[in-house]
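Below are the structure tokens for one structure; questions will follow.
All protein chains of the complex are present and in place, except for one that has been dropped.
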Amino acid sequence: MTDHVQPTPAPISPSAVADRTIWNFARRFLASTQARIGFGLLVLLLFLCLIGPGIVPQDPYDLTQVSFMDSRLAPGSVSSGGYRHWLGTDAQGRDMLSAIVYGLRLSVFVALTATTTAFAIGTVIGLLSGFYGGALDTVIMRIADTQISIPPLLSALVLMATAGPGVGNLILSIIVVYWAYFARLVRASALVERRKEYVDAAICLALPTRRILLRHLLVNCLTPVTVLFTILIARAVLLESTLSFLGIGVPVTQPSLGLLISNGFGEMMSGRYWIALFPGLVLVLFTFVVNLVGDRLRELFNPKLPD
Amino acid sequence: MTVPTLSVQNVCVQFDADGRELTAVDDVSFDVDPGRVLGLVGESGSGKSVTALSIMRLIESPGRITRGNILLNGHDILAVTEEEMRHIRGSRIAMIFQDPMMTLNPVLRIETQLIEGILAHRKMPWRDAWTHARDILGQVGVPSPDERMKAYPHQFSGGMRQRVVIAAAMLHEPDVIVADEATTALDVTTQSQILFEMQRLCSDRRTALIWITHDLSVVAGLAHEVAVMYAGRIVEMGPVDEIIDNSMHPYTRGLMESLPSRNQRGRPLRQIPGTAPSLANIPAGCAFRTRCGRATEICFQQPEVMEPRAGHSSRCHHPVN
Amino acid sequence: MQLDTMSKAPGASSNGAPPPLLQTKGISRVFRQPIDLLERLAVRAGLSNAKEQVVRAVSAVDLTISAGEVVGLVGESGCGKSTLGRMVAGVMPPSSGQLLYKGRPVAGLSARDAAEFALKVQMVFQDPYSSLNPRMRVRDIIGEAPLFHGLTTRTGLTHYVSDVLTQVKLDPSYMDRFPHQFSGGQRQRIGLARAMAVNPELIVCDEAIAALDVSIQAQVLNLFLELRERFRFGYLFISHDIGVVEHISDRVIVMYLGRVVEEARTEDLFARPNHPYTQALLKSVPKIEKRRSSFEAMKGELPSPLNMPTGCPFHTRCPHSMQICKSQIPELTDIAPGHKSACHLNSG
Partner (left out) sequence: MTIFIIRRLVQSVILLWIVSIIAFLAVYLIGNPVDLIANDMSTPAEREAAMRTLGLDRPLYVQYLTFVGRAVHLDFGTSFMSSLPVSQLIFQRLPATVELTIFSFLISLLGLPLGVFAGLYPKSRLAKFIMSSSILCFSLPSFWIGLMAIMVFSVYLGWLPSTGRGETVSLFGVSFALTWSGLRHLVLPGVVLALFNLALLIRMARNNMLEVISTDFVRFARAKGVSERRVIWVHAMRNIMIPIITIQGAELAQLLTGALVVEQIFGYPGIGRLAIEAINTLDRPVLVAYMMLTVSIFVLVNLIVDILYGIVDPRIRLGGAHD
């Protein structure tokens, strides 16, 4: 007889017993200061990405709005056009603040699109692989293992070098690099969930396989994947910016944060720190807040995840 | 008058949860004499495991012992330093845990886990410690102990692992062994083997044994005295025959009467209604009153311990006989 | 609920009667852990002694359950009782042997009949935590299958589910809660309600009360008994708790290492256990009546299912072991009316 005795009975706090609704979850999530700061800033930054182009002083890609006269202005200077460049301008005379907002937008777009797609693909593959097992599972997992055994930066580098710079290629390479992580994790949780008795009950109730997969298995596999999702978004932003920094990411005409920093590389030694400093700060801030949110999710879900 | 081997006196253990003080063990007292077996019976959440851990002084934060004394051969172990307590643990008081699959470190050899228990308390050459450990392993019924010393826990069956755990508890011939649900995870045949060994070992060595379980039938066969816990308190205590044949507390009675063997086959079992309260909302007064058929107004007050018959005490306003 | 449509007399007269509700013929289940190509090569080269690991969880079991009958299945962990239960419930396909539903082989049923069979045999599981989908509300846990199989309609669902909840003595107003908001005993009731909601004839209870506290066990066991009275369910009651099995069953089957070693009406089995294993098992069970007893130890350990003894599976621990026991597997034979045992002592 298994008497579920806890050696030290964790006192059941009312919050642990409460309803598992979305609001309740939100309340628990926001109970930590770290999560409140992270989540608040994340919402703010995402909002900035959405409406940013409408509020920044110039469109840095519109050549008619950019003047060489204004290149390399220090933060706070006033340009020939009459606006104040709070974060200075770069070598082409672009307002850094505007360029950063556009760059962040692009970086976030690439990371979000790529990670979400990888998440969708990986989840479907992992779920099927875990549920059906057998030869399909072996083949898929061998592919995923091979994929994972090459460091992401290296795979992405080779892919980008092959395909050439471009937003689409960038998204594709990130998908190729990351799908396997999702597939592996979902498969692992599907294997665990598959053995639970509620799945047997569903089989016993003669429910169709598709329904068992979606209504029973999938929803219960999603928790740990959510944490992985946030972690990989942060990593995708870094990967994108690294590739762009190396000159094989986004095209020169559409600078993301990485490319902006790369442009500031040469200027650093001449003391024009702002061209590389500010985009970098924003990049770090974004990654940091995503990681803060991910960390809190991990705490709440407490899954045993590969770091 | 002789001093009992272990005397637990008015012990309270409280946990701090979200700023509230929850009482897991409330004013628990009992004595165990050398070579005697005390059966501590209760359902999950009754505080029996916490009682065990407080005897070892192994209650982990946010829990702590807030009141009471625990005397080992007359000396209060709640008053000694942590380092002194460490020397008592494993040598004077030993503990056996519920799940033998989880109790042994999976990456250390059996010999390592036994010998460290010896060397923690006695200075002796490793070789001698090894021989001693091997002998004990043989005594608890592990076949070919010489070879098994080198093995890892995963190479043992559940029953064998529990024997290893018992061997670790027996290394220093302790005065008291606290066994917390030590056979619950095992099959009946293995359980009876383990109970057989424990009975033999403890009576040979005049070790006092506290056997914690939810299973009254095991206690009936093993224990001399029985204490029944409910919601953190001992509600009834006495010699095993008294408790089983003449129980006074309605909870004890209810537990016993709900056993299938005490009912007519195929007929509905007599049952205790409701569920045990969680720590966070233990009813004031007598905690059992919400499930008790005999409860009246007065049960809103905490009943005192009464001892109408020598050695048989209960906490009830309306004892059954 | 449409339970009234299926009322049948339990244990109807045996001659000329309809075939038993459920029968297994030589049903077996083997789990294999095959070795890969590399290991096979290594074995050839003498580098390894890896073997394909084969666990015969259930070996050639014949089982008959009549409508409305309660059959207890006892044995220690790893004896295959759970696997047998799963095969009976249709959750796990057998490796070999036949499953017959009202005399017809299940394997040959049309898709429609197969679905009907699937619903007629339901299961209640051991773990009150993992047996309910944590992401579904009670309403959906219970109502999903009846809705899908057309036993109720979307509009009638609330009524249907509250009906079932009332049967298992749960407050229907809890319908929109999630499993984690219930206690262990309540969860087992929800599990039972889920099984009942599709009007089964047989419920396989796999250690269904093992994880519960003693006082709650009695409550749930009473519920099982009461529902059986009312709806004439049959139960295959799988448990290691012999006291509980004795209390609830009409007939008891004892398994050891994947085989049935003894089978008898409950009174007979407990009064006159025949097989040495059954005798040892019953002796091991602690009883509240056995006061201050010296525990008797049954000798030896349960053999690993990976390394099954030849001949009678019990011979390594049997006090009466003879030469023949080491080589020949004893047949399950009648030793008295309705009492079968698989032991060489009976044939000698």
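Here the chain labels run A, B and C in written order, and each chain numbers its own residues starting at 1.
The rule we apply is simple: a residue touches a chain if its C-beta (ideal position, glycine included) is under 8 Å from a C-beta of that chain, and two chains touch if they have at least 3 such contacts.
Please read all numbers here as calculations on a predicted model, not as lab measurements.
Colleague: Which of the visible chains would the unseen chain be in contact with across the whole complex?
Modeller: Result: the unshown chain touches A, B, C.
Colleague: Could you tell me which of B:99, B:175, B:197 or B:242 touches the chain that is not displayed?
Modeller: The single option touching the absent chain is B:99.
Colleague: Which residue among B:4, B:68, B:90 or B:141 touches the omitted chain?
Modeller: B:90
Colleague: Would you indicate which residue among A:58, A:89 or A:287 is in contact with the undisplayed chain?
Modeller: A:287
Colleague: Where does chain C touch the missing chain, residue by residue?
Modeller: 33, 36, 38-39, 42, 47-48, 50
Colleague: Which residue numbers on chain A touch the omitted chain?
Modeller: 7, 34, 146, 149-151, 153-154, 157-159, 161-162, 234, 238, 241-242, 245-248, 258, 261-262, 264-265, 268-269, 273, 276-277, 280, 283-284, 287-288, 290-292, 295, 306-307
Colleague: In the complete complex, which positions of chain B touch the hidden chain?
Modeller: Against the missing chain, chain B presents residues 56, 58, 60, 86-91, 94-95, 97-99, 102-109, 113, 116-117, 120-121, 152, 154-155, 165, 168, 171.
Quick note on the criterion: only the chains that are shown with their structure count from here on.
Colleague: Once every inter-chain C-beta contact is counted, which two chains account for the most?
Modeller: Top-ranked chain pair by contact count is B-C.
Colleague: So, what's the distance in Å between the C-alpha centres of chain C and chain B?
Modeller: Taking the mean C-alpha position of each chain, the two centres sit 33 Å apart.
Colleague: Starting from the mean Cα coordinates of chain A and chain B, work out the distance between those two points in Å.
Modeller: 51
Colleague: Show the residues in chain A shared as contacts by 2 or more other chains, in ascending order.
Modeller: 1-4
Colleague: Send over the residues of chain B in touch with two or more other chains.
Modeller: Only 43-44, 214-215 qualify.
Colleague: In their complex, what parts of chain B are in touch with chain C?
Modeller: 43-44, 157, 159-160, 187-193, 195-197, 199, 214-218, 220-222, 224, 240-241, 244, 254-256, 258-263, 265-273, 275-276
Colleague: Over in the complex, which chain C residues touch chain B? Could you list them?
Modeller: 76-77, 183, 185, 213-219, 221-222, 225-226, 240, 242-244, 246-248, 266, 280-281, 283-298, 301-302
Colleague: Looking at the complex, which residues from chain C come into contact with chain A?
Modeller: 86, 89-91, 115, 118-119, 121-123, 125-127, 130-136, 144-145, 148-149, 177-178, 180-181, 184, 191, 194-195, 198, 210-211, 213, 240-241
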